[in-house]
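Have a look at the structure below before the remarks.
With one protein chain withheld, the remaining protein chains of the complex are depicted in position.
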Amino acid sequence: MNEVLMKVQDLSKHFTIETNFLGKPLSVLKAVDEVSFTIKKGEAFGLVGESGCGKTTLGKILVDLYSPTSGKIFFEGKELSALNKKQRRSYCKDIQMIFQDPYASLNPRMTIGDIIAEPIIINNLLPPSEVEERVIYLLNCVGLARHQRNRYPHEFSGGQRQRVGIARALAVEPKLIVCDEPVSALDVSIQAQVLNLLDDLKAEFGLTYLFIAHGLNVVKHISDRVGVMYLGKLMEIAPKRELYANPLNPYTQALLSAIPIINPEKKKERIILKGDVPSPINPPSGCRFCSRCFKELDRCKLNAPALREVSPDHWVACHLYD
Amino acid sequence: MLLEVKNLRTEFKLKRGTVTAVDDISFTIDKGEILAIVGESGSGKSVTSLSIMGLLQKPGRVAGGEINFKSQDLNKMSQKELQKIRGNQISMIFQEPMTSLNPVWRIKDQIMENIMTHMNISKKDALARTVEMLDTVGIPSPAERANDYPHQMSGGMRQRVMTAMALSCDPELLIADEPTTALDVTIQAQILELLYRMREKFNMAVLLITHDLGVVSEAADRVIVMYCGKIVEEADVKSLFAQPLHPYTVGLLKSIPQIDDESDERLYMIKGMVPNPLNMPSGCSFSDRCDSCMDRCTKEVPKLQEINGHKVRCFLYEAKEGELNVK
Partner (left out) sequence: MPKDISTSSDKNSIQAAEYVEKPESQLKEMWATLRQNKAAVVGLFIIGMLTLIAVTVWVSELIGVQILPYDPNYSDMSKSFIWPNAEHWFGTDQLGRDMFSRILDGTKISLFVGVAAVAISLSIGVLLGSIAGYRGGRTDAFIMRVMDVMLAIPSILLAIAFMAALGKGLDKAVIAIGLVSIPEYARIVRGSILSVKENDYVQAAKVIGNGDSRIIFKHILPNIISLIVVRATLGVSSAVLDTAALGFLGLGVQPPFAEWGDMLGRARGFIFTAPYTLIFPGIAITITVLAFNLFGDGLRDALDPKSRIK
């Protein structure tokens, strides 16, 4: 499990919000700002952060829905970011995505069978005579039945639709699946079903996940390593047990302490952060978190801390550990 | 007793049949108490709160039961009488802080309007109270921020404004319908803490509607678990989490990944999904998903019975002289 599947180097995505009449950018939203990490083959890499931290943007860059402003992406040693559009598209077979909202991610005018067959057909993966058999196989894999093949998405519940979305991603036999909040739109009793399904499929097909979520308990359950994002920056990366037991970055500490614990007897000491997440259009200079940090140092305002390995496999971006 | 809901029944008349969204539920809230109603989509928890507020939209209607607020039946009141109580003695905060504020009005205008409708005070006093309320809910430099429009504020700020507006007339009961669902976890912690503080300060009762058991465990005094329009379990928060009785509650608690769980075991799953409200299983509505389903469960509907102050609707438990008897 130590082979690197994907390596991301100084990846940035900036959106221009306003330009002057000559087309020169006036204000820029730094959704993802010089992020680096690696995903190992066969692992589930969790990415947590609050809304607007850029985790979804990052996931969408990896599946080529956005092109990065700068930085490099390597997949199995090949630099994806250097490929042209056509070459890049051939990699969609290897990197797939599961979307957050099962109500919006399926074309309402297509039957679920056609939705699952489409990636096989357009990528010419199987001769036409074998496509149908494969569709039925995939439906069974995700716990749906053959007779439902010709139904439309609106006839299904959220959990079932998410299963269709998973089957669509599996259809091209990808190596990496970017799971963008795959359970946050589902009911609690259905979340466990989908999480278990994802776990099973990972073992069965030897998949690697980039698991994006805001629910820290969900990420902890499914991931091997976890990265914490805040305002477009990676704040901390560590194996999950290490991160949850020994969070170093004050933001990670606050985030962990804010999760409600399902045990009313165990009232824990809570770090209530002051204020709101600042706008990513005008992020604080220096460390992005310094406006809300409770352990702020003088230099935090001046320069941004780099992500450094402070103990084996535990990376943190914070001046407290310089 | 501040609010007493007695045998409330709410129906939706659809073209394809009548859906009983809230099926004969009864509960009470005392002064200063936080009562949580938990349930998944379709459980009827939000419909319950809308029924209490008289805000049901067609084709929904309250088909039976009483909603006694300080011994007055809200259900029998005219819309005009209700309006006097709504926003004054009972107020409400909603899930979507983005859409529940009017985008073309300043923050202060919206709060002041609410204050001046219900309290007989001058404009100047209303403004002073607005600023005071914004300060209470933790909005920095409230006097300046009162002049903002909703779009100039973040989600957490807007939920605070909503809370300030809801609290501006010293309500005795606050109905909070998924107040933190749309918010990030660090902001959720702020809002929950705020609710808690407000309760202490004003001795206000809160009816907290949520799907998040974590929020319940953090904030509530007493919990009602709803499934398919019925109350399946009711207990004080400690005994509910320490000893859940109904298989649905047990399953829900087991199926949530715990942050302090160090094992990598598979999650427990409640099989199947919430039944179609037009096609409910006979007998207990949870019978088709229940691991402990017996013959009897598919034939009879179990009654809600009380065992040592812990109410549960399940044939696994039989109350005998106040003793808990597990079959």
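For clarity, chains are labelled A and B in written order, and residue numbers in each chain start from 1.
By definition in this document, contacts are C-beta pairs under 8 Å (C-beta built on N, C-alpha and C of every residue); 3 or more make two chains touch, one makes a residue touch a chain.
Values in this document were obtained by computation on a predicted structure and should not be read as measured data.
Note that of A:E118, A:E173, A:D199 or A:E296, the residue touching the chain absent from this view is A:E118.
The missing chain, though absent from the display, is touched by one residue of A:V63, A:I222 or A:V277; that residue is A:V63. With the whole complex as reference, residues 60, 63-65, 89, 92-93, 96-97, 99-101, 103-109, 111, 118-119, 122-123, 144-152, 154-158, 160, 165, 168, 171-172 of chain A touch the missing chain.
What we mean here is this: only the chains that are shown with their structure count from here on.
If you average the Cα atoms of chain A and of chain B, the two centres end up 32 Å apart.
Of all residues in chain B, those touching chain A in their complex are 40-41, 140, 154-157, 184-190, 192-193, 211-215, 217-218, 237-238, 241-242, 251-253, 255-262, 266-270, 273-274, 289.
Remark: chain A residues 50-51, 157, 159-160, 187-193, 195-196, 199, 214-218, 220-222, 241, 244, 254-265, 270, 272-273, 275-277 touch chain B in the complex.
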